[in-house]
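The other protein chains are all here in position, but one chain of the complex has been omitted.
Which chain is which? They are A and B, in the order written, and residues in each are numbered from 1.
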Amino acid sequence: MKIMKCPMNGPRNISEFVWGGEVREMPDPTAASDHEWAEYVFIENNTKGVVREWWMHAPTSYWFIAERNTETDEIVRTYPATELYNSRREFK
Amino acid sequence: MSSHRLPQPYGILIDRSKAITLRFEGRDYPAFQGDTITSALFANGQRVLSRSFKYHRPRGTLSMLAQEANSLVQLPGEPSVRADTTAVPAGIDVRGQNYLGSLSRDWLTVIEWIGPFLPVGFYYKAFYKPKGVWKYWEKLVRALAGLGRIDEHAHHGYADKAYLFADVAVIGGGAAGMQAALDAAGTGAEVILIDDQPRLGGALNYARFDVEGRRGARLAEELRGRVEAARNIQVLTDAVCTGWFADNWLPITQGQRLYKLRARSVVIAAGALEQPMVFRNNDLPGIMYGSAAQRLIRLYGVKPGHRAVVATANDAGYAVALDLIEAGVTVAAVVDLRAEPSASPFASAVAARGITVHQQHTVSEALPGPGKRSLFGVEIDAITGRGVTAGRPHRIECDLLCTSVGYTPAGHLVCHSGGQLVYDAELAMLVIDRLPGGSAVAAGAVNAAFDLDAALAEGTYAGWRAAQLAGLNVGAEPRRPGARAGAAGQNHPWPIFPHPKGKEFIDFDEDLQVKDILNALADGYDDLDLVKRYSTVVMGPSQGRHSALNNMRLATVGAGRELQGATVTTQRPPFQPELLEVLGGRGFQPTRLTAMHHRHLELGAQSMPAGVWLRPAYYGAESRRAENIAAEVRAVRENVGLIDVGTLGKLEIRGPDAAELLNRMYTFAYAKQPVGRSRYVLMTDGTGAIADDGVACRVNEQHFYVTATTSGVDAVYRAMMRWNAEWRLNVDIANVTAAYAAVNLAGPKSREVLSRLVTDIDLGSEAFPYMGVREGHVAGVPARLMRVGFVGELGYEIHVPASQGEHLWDALMREGAAHGIRAFGVEAQRVLRLEKGHIIIGQDTDGLTFPQEAEMGWAIAASKPFYVGKRAIDVQAARPLTRRLVGFTLAAGTTLPEECNITVRGSEIVGRVTSIAMSASLGKAVGLAYVAPDQTEPGTRFDIKLGNGTTIQGEVVPVPFYDPENKRQEM
Partner (left out) sequence: MNTPLTPQSLARRSFLYRKLAGLGARFAAGNEAAIAASFGGADEAAAARNLGLADLSPRRRVGFKGPGAADWLASQGVTVPEINRCAAQADGAMLFRLGANDLMITTDIGATAALPDRLAAAWAALENPPQSPRGFPMPRQEGFCWLVLTGQHAAAAMAKICGVDLRPHRFAAGEIAQTSVARLSAVVARADISDTLAYQLFADSASAEYWWDCILDAMQEFGGRPVGTEALAAVQGAASGRA
């Protein structure tokens, strides 16, 4: 079993974590075309190489970001979501 | 009987003071504590353990280490037990496997006579054409083949698991492993040393390392003493590491326990496995590796035969000959496959004892005794080329043939971890090509260090390196001897001698002969992996431990490829079979119980799972299920009922952005929801599909108390946490599901009952109206009350601290008694809500249902700028619907459809029935179903196809079915 390092709880067995999908910017829902929105909702990029993903440490429900190499399954880096999202998102 | 026992000091693993009995095939054999099934039988002259898989040939041990299927036996509750290494089981009858009749007279040996008609790939060729013919053959083939019988009634014993942690894990407790453990421990590292034998020592315990034959035992004792004295070495004996997974995650089985070891670094010192010689009848009982004979002699004090021939291609064979002589076995001859005589002191010692050595000779055929149950003698012949003999055999009588023609590294774990074994043509040996990155090191014979001093030096280096990899402070790097010291001359490059009459077995597990491999090549399967799949070579229980090397030689050369650099086929965990019982361990399955769970049981509730919770389905005898449910429904409609709804998800959403978070997560609008009121919540996912529902109570401007479905709340909470990690709203989201017990007190008399227990809330219909929320006390317990209408009657959902839930239940049941209160369960609630046309998420919706299909358009605030499903719902709403959920009823006397029966139009499926019940309140069947969008007008008839293929008609009717103006719940 792999070990993943949670930014808050430290290294733990991967079974303590839940995968949350690729980190992707939500397109502006009012401006996006139907096609763009469908891409956003349904299509995973499935990149070969280093990807940025949402992961959650289940016992604490703590969401964070992991950079993982899908080719080698190496976890390159994990860090708090605040590194990417640090201001309030508004919808108008 | 025990004429085969040798005196002490032979037999280091047996305790002669403890006599026990082995029962095998209905007969009793005297044995000692410490004996394995095989050693105990051998001590009594019984060599046949089982029959082979395909030809049902009698088989005995080859390796004395369970490295082939020969020694698989049947215990009453467990098939395919490894007799070589399994301790004599007390009081149960051990049996052989794969025979019809008796082990000594197996009627299925007839298969061997028809062997020529069972070529490799036989099953593929014979049974898959014409199409469908396999199903006729399958029963017969399955009865004849297979490995032992599964007892379908075997009960699960107690098995458990434990985690272990170490800086350094050392796999293999031989000389190199013990030395590595000692050197790693010397740096202060925490070390766990794992060995599959009962006693540390590996080959030191049975093999001969000097002419006098003392060094092994002496060194083993010294190393064991030092290991035992080291406080930071934990030793696991009789323990098998069955895999090597990511980040050094090592499963280790020891008896009924599975350890899960996490190590910072790993030393693999698993040793090498002796390999067989291939010649006609090389599977007869009495033919074994030299090391197998040594194990029998030194470990178990068993004399392996009376008159032996040793066939060898290395110096170890001469050491075996010396061991046999010392144990009182007559060595009739040594057959040395090599051209040049050995210069080793072992060879000189053998010569000094007057043993004839046949240089550049091989065994070309073994001669069976009666019934092929024993060895009668061997034919030996001069070698004239690779795998070719002169054709002038001469016979030597013997009852034991020991072969010593080479080794293969026990590198299975290396392969599990992503490492690789490759063929080194110069050494004629597989060697470790690479180890998993950055945290592993190999030492000893597994790494081709066959010389004992080299193995110890390798151990020292490995211990140092592993400690360094584990992050410890280590001293200067120790000197390493030359790589693969002592490996040259261990392996004969081609110990394979085909015979015109065949039966030269490459793979004992699968009964594969030389010609089977050659035929696979001839059939066009010329790659190792293809040969493996076509012929099943190396796919038996031993996973190629005794067959991969010779198969690789034969198949690679046969296909015209280079052996140098060839790699073995994929080896997968487990290294050794694991009991499912042990893998399962204690089988932790969390079960959640509500505060009133035991009260339900006392009332005779029939429990049903609801997610990880248990809930009462209904109360009373199962034999009166329908009556019990009907009575519960009637109590709610006519008087008052009480249902435990504590399993509902409960979330506290608090902070300045609380309403904004709800606006984004749910479809309705919450910014202007008044304090003290509740509002329905409907969650959709990014694709617009319905995900969950519940009720949001506004406690104050910045505080909502939100319920979610029992099985949906964890996902709802995760989704909220996930989205807000992105949105950064100023709000706290707390999952308080278990903190509150909850009941729904429902029925026309609920207010009367409640008023007897509440003093600080005005329960009047205007002061506390439908959809109102109040805080106060019920039966002295702080409570949050909501007026809800799920079952369509006047009702109060009461939430109290979980620790006081039982007290609340008791008070309500007591005060309700005079009003005919009755506890009701999930089944009655399903009927009650169906009569009101309320949907249940997950029953009346599926993973693709969007709100308009389920007639939930009313719960969508179209003017909101955003909620999670909004964009997708807008897209879908602009398109024509493909199905809609409607209420329907059936003509009197119609068979009720099942929930999930399909609705059809002609041959086309248009939807399905999602809910159905006979409504006593209405005197007719009511249901919900998806139908085509043009079938929704009340009065429309549509077809429902039942499970038995017949069709009934439903009639669309408006919902709610019951109390359409909702007067009762709003009283």
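Quick notes on this structure:
One rule holds for everything that comes next: a residue touches a chain if its C-beta (ideal position, glycine included) is under 8 Å from a C-beta of that chain, and two chains touch if they have at least 3 such contacts.
None of the values given here were measured: they were computed from a predicted structure.
When the full complex is taken into account, the listed residue touching the unshown chain is A:Thr60, out of A:Thr30, A:Thr47 or A:Thr60.
Checked against the full complex, the candidates B:Ala715, B:Ala802, B:Ile840 or B:Ala861 give a single residue touching the omitted chain, namely B:Ala802. Among B:Gly385, B:Gly560 or B:Pro590, only B:Pro590 touches the chain that is left out of the view.
Interface note: of B:Leu164, B:Val422 or B:Val875, the residue touching the hidden chain in the full complex is B:Leu164.
Panel shows chain A; residues 8-10, 12-13, 15-16, 57-60, 62 of it touch the chain omitted from the view. Listed here are the chain B residues that touch the chain not shown: 160-165, 260, 262, 586, 588-595, 598, 613, 646, 652, 654-656, 700-703, 730-732, 734, 736-740, 779-781, 801-804, 806-807.
Everything below uses one rule, namely that only the chains that are shown with their structure count from here on.
Distance between chain A and chain B, defined via averaged C-alpha coordinates, is recorded as 29 Å.
Looking at the complex, you find that chain A touches chain B at residues 1-3, 18, 20, 26, 29-30, 32, 34, 37-38, 40-42, 54, 56, 61, 63, 73, 81, 85-89, 91-92.
If you check the complex, the residues on chain B that touch chain A are 245-247, 249, 260, 262, 664, 686-687, 717-718, 721-722, 725-730, 735, 865-866, 870-872, 875.
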